[in-house]
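My questions all concern the structure below.
Only one protein chain is missing from this complex, and each of the others stays in its spot.
Now for subunit A:
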Amino acid sequence: MTVNPRLVRAVVDKELREFRRNRSMVVGMAIIPLIFSVQPLVTVFALSSSASGPLRHEHVLLYMLGIPALVPSLVASYSVVGEREQGTLEPLLTTPIRREELLLGKALATFIPAAIVAYAVFALFLACVGLFAQPSVASALIRPSDVIAQLVFTPLLAGWSIWVAIVISTRANDIRVAQQLSTLASLPSVALAILIALNVIDVSLLTGVVAAAVLLALNRIGWRVASALFDRERLILGTKA
């Protein structure tokens, strides 16, 4: 398989332009990060320095992994069914682009904004905590292991959400249904992140590494399944096939 980066680039450019002008998409992308950052901020700022003890055993930062898990599903679920509804899928598929190039373009066009939003919100959160929270709370909260976990799991979770949402999108006949199903499908990741953040599920370095490996494998499988579904006939006919 040879992938022509120029064709991938053409798809990414087009998709990003479209997203930017799609108000519901922009609003959705803004609301999700808000939900996942306001809550931790409130928690942190409500704490006095004496409460920093228990904080040491929680992973409040990981709460924000909900962002890379949820944001892509909103955008990626639109990617195929949205074009099918607009009637733009057929002209797109009559161009020489290969299915892997198209899939990669669509995935990247979701991954890039999702990763930017997730990392930006995270950075902003760290900055706020560092500047305004009680120093003892800040040092209890911002631990290197959690920061690393956040950095590593953001792309892994985003990727997994993207493949699931794209698979759903290729089979759906309705944008809304596709978005709802994809959101539903990314809830397990979100729930897991929250449970870990609240220390309901205990984690260690080992479980972290295992989880990363599992996610990596899931991403591979997701790519495989999605590219198998990116067959022109299937894409054009949707579930009618």
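Here is the rule we use: a residue touches a chain if its C-beta (ideal position, glycine included) is under 8 Å from a C-beta of that chain, and two chains touch if they have at least 3 such contacts; residues count from 1.
The rule is short, and it goes like this: contacts and distances are computed from a predicted model.
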{"item": "Hidden chain of the complex, named as in its UniProt record, picked from \"N-methylglutamate synthase subunit B\", \"Acyl-CoA dehydrogenase\", \"Fe-S cluster assembly protein SufD\" or \"ABC-2 type transport system ATP-binding protein\"", "value": "\"ABC-2 type transport system ATP-binding protein\""}
{"item": "Touch with the omitted chain, as defined above, among A:Q86, A:S145, A:N173 or A:T207", "value": "A:Q86"}
{"item": "Touch list for subunit A against the chain that is not drawn", "value": "6-7, 9-11, 13-14, 17-18, 21-22, 86-98, 232-233, 236-237, 240-241"}
